[in-house]
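A single protein chain has been removed from this complex, and every other one stays in its place.
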Amino acid sequence: MLVKIVDHIDINEAYGYLQSPDTGAVNLFIGTVRNHTKGKEVVKLVFEAYDKMALKEMNKLAAVAKDKWPIDKLLMLHITGEKKPGEAVVAIGVTSSHRDASFEACRFLIDELKKTVPIWKKEFFIDNSVWVNAHP
Amino acid sequence: MLVKIVDHIDINEAYGYLQSPDTGAVNLFIGTVRNHTKGKEVVKLVFEAYDKMALKEMNKLAAVAKDKWPIDKLLMLHITGEKKPGEAVVAIGVTSSHRDASFEACRFLIDELKKTVPIWKKEFFIDNSVWVNAHP
Amino acid sequence: MMEDCTDRKLGDQTKNERMDVILFGISRDIVGEKKLKITPAENIQTVGALKQWMKQKYPQLEKLSSIAIAVDSEYAEDEQNLFDENEVAIIPPVSGG
Partner (left out) sequence: MMEDCTDRKLGDQTKNERMDVILFGISRDIVGEKKLKITPAENIQTVGALKQWMKQKYPQLEKLSSIAIAVDSEYAEDEQNLFDENEVAIIPPVSGG
């Protein structure tokens, strides 16, 4: 299980961790910065985390997933700092003997991460910036 | 759209193709060789394909997926030849604005590939070998 | 007119003296060849007839989970006619991925 807050996500490293001769199915989800949101051009994103708590919450989710599905390897990486369009901000990976489990667990982890893990994203447009989800 | 029969799958290259500044969600499924099946140790797998037809069928599936989901980038790679446990034999990737679409389309493509694409896998054990799925 | 047709047909048969059937995976192992040459004397006109002929000649094909025929690299129904210019292949149960 590899759960980390990092500066940069390296896909090769992530896959290297997930690859296993014991199991045949790897599902990897990568969230990247989009160059637009609601019709406005996005210049960059800045992420900050309550690191200690974010790691705790991510580890809780990983434990729930391991209870629900037969998982061989599990990876959750989230960056903090500044990222430009196209760059990876989150990587979730699950290796299992069954592709059902790898898809479902990966989906569960990214969905739940977005709900509970204390990480915040600020979108920078050409003329202003906003904390995403802050207001209804 | 990148649909290919290859000798070797390079995850970094695959991700490089899927990464897009326009869309935020990449789902990548990688199937690898398992070192055991039904309790028997697997030494290697050998894949062969009816290349021309396999590519046609893969492209048909890609077209169906593009009709069903909003897809920005789509990748289907399958190897032929000999692979050892841990090595990647298939990579399916879908990039979309929505993670729903990326997960669902990726799942659809690997499920259908296994059903219709003319590729055959021979499992080599220590003492014998079998064409997978050949017999009931 | 009729004579013209017959001439052409005979001419074609001379040019293409056999149908090639491409073999993969276990069906290649069973037949023992990558390509099977079927002479016009066998008079195989449809996909279904080819399947029947193959299963009779190679009874081990009968034991497979399924067997399909591809014509010009597309899955073909039993009713489909076979022509000399077609590329024909036996598709045993697939196992990619």
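Should a chain be cited, it is by its letter among A, B and C, assigned in written order, with residues numbered from 1 in that chain.
By our rule, a residue touches a chain if its C-beta (ideal position, glycine included) is under 8 Å from a C-beta of that chain, and two chains touch if they have at least 3 such contacts.
Note that the structure is a prediction, hence the values are computed from the model and not measured.
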| item | value |
| --- | --- |
| Chains in view that touch the one left out, judged over the entire complex | A |
| Residues of chain A in contact with the chain not shown | 31, 47-50, 52-54, 56, 78, 89-90, 110, 113-122, 131-136 |
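As a working rule, only the chains that are shown with their structure count from here on.
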| item | value |
| --- | --- |
| Averaged-CA centre spacing for the pair chain C and chain B, given as whole angstrom | 29 |
| Rounded Å distance, chain A centre to chain B centre (Cα mean) | 23 |
| For chain A paired with chain C, centre-to-centre distance based on mean C-alpha positions, whole Å | 51 |
| Sites on chain C at which at least two other chains make contact | none |
| Chain B, residues touching no fewer than two other chains | 31, 110 |
